[in-house]
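Only one protein chain is missing from this complex, and each of the others stays in its spot.
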Amino acid sequence: MSYFGEIYHGIKTLLTGMGVTGRYFLTSGKGAITQQYPDNRDTLQMFDRFRGEVVMLHDENNEHSCTGCQKCELACPNGSIEIIWDRGVDAETGKKKKFIEKHIYHYGMCTQCGLCVDACPSNAIVWAQNFENSVYDRAELTRVLNKPGSKVRAGVEE
Amino acid sequence: MNIPLNISGPLHNWLFAILPPAAAGIFEMVIMALVYLAIFAVAGLFLVLLERKVAAWFQLRLGPNRVGYFGLMQTMADALKLVSKELTGTEKADKFLYNLAPYFVIITALMALAVIPFSSGFQAFDINIGVFFIIALSSIGVIGILLAGWSSNNKFAMIGAMRSGVQTISYELSVGLSLLTMILLTGTPQLSGIVEVQKNGWLIVQGHIPALIAFMIYMIAGTAETNRAPFDLVEAESELGAGFHTEYSGMKFAYFFLAEFINMFIIAAVAVTVFFGAWLSPFGITESIPWLGVFWFLAKTLAIVFLMMWFRWTFPRLRVDQLLKLEWKYLLPLNLMNIVLMALIVWLNLTIQF
Partner (left out) sequence: METAILKSPFKSEEYFVNMGPQHPATHGVLRLLLTIDGEVIKKVEPDLGYIHRSIEKMCERDSYQQIIHLTDRLDYLSAHINNEAVCLAVENALELEVPERVKVIRTILDELTRIASHCLWWGVMGMDVGALTTYFYGFRDRELINDIFEETCGARLTMNYNVPGGLRHDIHPNFVKRVKDFVAHFKTKLPEYDRLLTGNIIFQKRTKGVGVLSKEDAIAYGASGPVGRGSGYSCDVRIHHPYSALHKVNFNEALQTAGDAFARYQVRIQEMWESLSIIEQLIDDIPEGAIQVATDAVIKLPKGEFYQKVETARGELGVFIISTGTKNPYRLKLRSPGLSNLSLLNHITVGSKIGDLVAAMATLDLVIPDIDR
């Protein structure tokens, strides 16, 4: 009898499995779990902590708060950040002061670990939430974060 | 050769009126062949699309929805792409057999399509040994797969082909025997005759218990015949990559692909013909409108095709020894018992007739 018992048991388990997929088939009208990605670009909202790309914040006067302390450069495990800096004379205080010429960010080498943003003492660099980062030329992945003509905001000290 | 081309009555008469009989016969055959080729292509492409859509709905996805409204043109676009692709091959392949193999598969599928009774007048070739003809043809198809695997000089393809041989030879028996069980009831293997008998009730009702068992066995064996999951050992993706058609590309690959879907359609169509009254409407509700027969036939066939898709997207794959065990230890003895049971039922007149 176990011969037929086995057949019965086998068919029962198969039907149970078909029940699971069958229920999903019938409720498939309720919507899929996948997203139609390029179509939903406008409504797509990333989480605010998402680590997409390092950017430098600039205010309306084209001023940022990067003092050129190079802590991010030191913190980076991959050497993705390169700071070209110089010393100049502060117009107000007349003291010699460090300022950045270029804050170069090699996005192609970045692993999005977040150590640079954590290391920044003046919150000059933050994470942007963009994720569409394909480019046609590798050189485009090397970015200069400070905008041309920008300068450090007054009062931000090293 | 007596080929009742009922569908083309007016065409037939017109051709024979204006041409000498021999030329008219050939001309008519060519036209019919073209019609069936068109059916073949459209049905194949439609079934591929259906499979992808059904799979998506089972898997909480959307499926193809970009080309054409609701993705309806997707498979057309795929076919166009495949036509335009380069036909690659392995260097040490047996070129003649390698090129021949896809045609074996596709021609047998096409030939089997000819005997399917789509409607009362829509059957190209009502041969008097219809059921046997289909069984015989489906065994020829496997030669194509064996040749493909063997000639492409690839070990994975070879394993796939050998599995296919083993599988088809075994499951042929079950398909044949389960259909034989039903022939006991009808008394004729001619497909139009089988449909005629079912005017007193579909065979699955007439033959009740043994017919139901025969149907289940037929569905299992039929799925195995078409090399579909859970019996897709031939192209077991996680084991063999693509199996026997690993080395095929472009249109030659598409032939295998289309033939697989047409074979699925044929298996379902035979199941509908033998068990579910072919083009007969349920309870004769539309008996007065004969052209609705095609609709009923296709509706029933698609229901069976859907069942096979449901199998595919639910079950894991069997192992090769388990596949044989299932056939020789379970399906075959059950089938033989079932034949005896059916014979008894027919002898004792226990069938249910309306």
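We call the chains A and B, going by the order they appear; numbering starts again at 1 in every chain.
Here is the rule we go by: a residue touches a chain if its C-beta (ideal position, glycine included) is under 8 Å from a C-beta of that chain, and two chains touch if they have at least 3 such contacts.
Nothing here was measured: the structure is a model prediction, and the numbers come from that model.
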Write down which of A:N40, A:N61 or A:T111 is the residue touching the left-out chain. A:T111
Touching residue (missing chain; options B:L318, B:L332 or B:I345): B:L318
Interface with the undisplayed chain - residues on chain B: 55, 58-61, 155-156, 159, 163, 229-230, 232-233, 236-241, 313-322
Suppose we count only contacts with the excluded chain; which residues of chain A make the list? 9-10, 13-14, 16-17, 19-21, 33, 47, 49-51, 75, 77, 111-115, 118, 127
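Everything below uses one rule, namely that only the chains that are shown with their structure count from here on.
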Whole-Å gap between the CA centroids of chain A and chain B: 52
Residues of chain A that touch chain B when the two form their complex: 7, 14, 17-18, 20-22, 24-25, 28, 32-34, 36
Over in the complex, which chain B residues touch chain A? Could you list them? 54, 56-62, 310-311, 313-315, 330, 334
